[in-house]
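To start, I am sharing the structure in question, which I have written as structure tokens.
Of the protein chains in this complex, all but one are displayed in their positions.
== chain A ==
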Amino acid sequence: MKYIDDTVVMKRMKSRLKYNSIWKMIFLIATTLALLTLVILLVRIVTQGSGYLNWDFFNNFGSRFPEKAGIKAALIGSVLLMLIIAPVSMILGVGTAIYLEEYAKKNKFTSFIQMNISNLAGVPSIVFGLLGLTIFVRMLVLGKSLLAAGFTMSLLILPVIIVASQEAIRAVPKEQREASYGMGATKWQTITRVVLPAAIPGILTGSILALSRAVGETAPLVVLGIPVILQFLPDGLLSQFTTLPLQIYDWAKRPQEAFQYVASAGIIVLMILLVIMNSIAIFIRNKFQKRY
């Protein structure tokens, strides 16, 4: 004896199943739409800019004439800026993460610091520019220099590095620390010889990703008043400089159409730089990260 009449069920289910497949298509289209924009964006920039990518483009300084415009000062400026941001933000970020994970007691002060970090992560980057303009450029009289910009950008990506480092340190199992204490190691020895070596891949991955965000960032540098076109290379920490996104911003603003192509070429260089950094981060994550 059958308790359920299949034909009735099918009849009732039919429209519901139809809705299901229709909406599945809609969800799929929505997802591919996002991916499609990425493809359009990349294709358009590569077709526009690749014609301008040649040796002269890398070897020339900024110029009023599109065919003479180059990216030398901007590229070197971006790399130098990175060399300042990386140590400053990592020392501060990893230090904070070690303190919060290994030393801090669970009290109001600790949760205040934690809350402060998550709110800092949501502050718009342009506000960090205003902070840098007042504190570093004016109060500490660093001027519109590599150092002032490096400090500003370090503070900007600090929350990201702290959170990534905290997660990496938290992932090191407790047993390893206890084993280390059991062998007679002190707290600091345990941190430097057991916890940090295990956590370093995660810390590096997070830091490189944060650094790549800083490399692509424009707004705070504009607020600091960093010049967009420079005819010389920076020669010291207090020297003036310019970066790739700033240079692209300047080209994109210009009304002559030829500068659009120059801007596209600049974007290609910037994107390649970011792809390299992201690949290194992913390589470190896949190669060295241990799962416990």
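FYI, a contact is a pair of C-beta atoms (placed from the backbone, for glycine too) under 8 Å apart; a residue touches a chain by one contact, two chains touch by 3 or more; residues count from 1.
Here, contacts and distances are computed from a predicted model.
Colleague: Among "ATP-binding cassette domain-containing protein", "Protein ImuB", "Phosphate transport system permease protein" or "Ger(X)C family spore germination protein", find the name that the UniProt record gives to the complex chain excluded from display.
Modeller: "Phosphate transport system permease protein"
Colleague: One chain isn't shown here. Among A:158, A:172 or A:203, which residue touches it?
Modeller: If we include the chain that is not displayed, A:158 is the one touching it.
Colleague: Give me the chain A residues in contact with the hidden chain, please.
Modeller: 13, 16-17, 19-20, 23-24, 26-28, 30-31, 33-35, 37-38, 40-41, 44-45, 91-92, 95-96, 98-100, 103-104, 112-113, 116-120, 122-131, 133-135, 138, 155, 158-159, 162, 184, 186-188, 191, 209, 212-213, 215-219, 222-225, 228, 245, 248-249, 252-253, 260, 263-264, 267, 270-271, 274, 278
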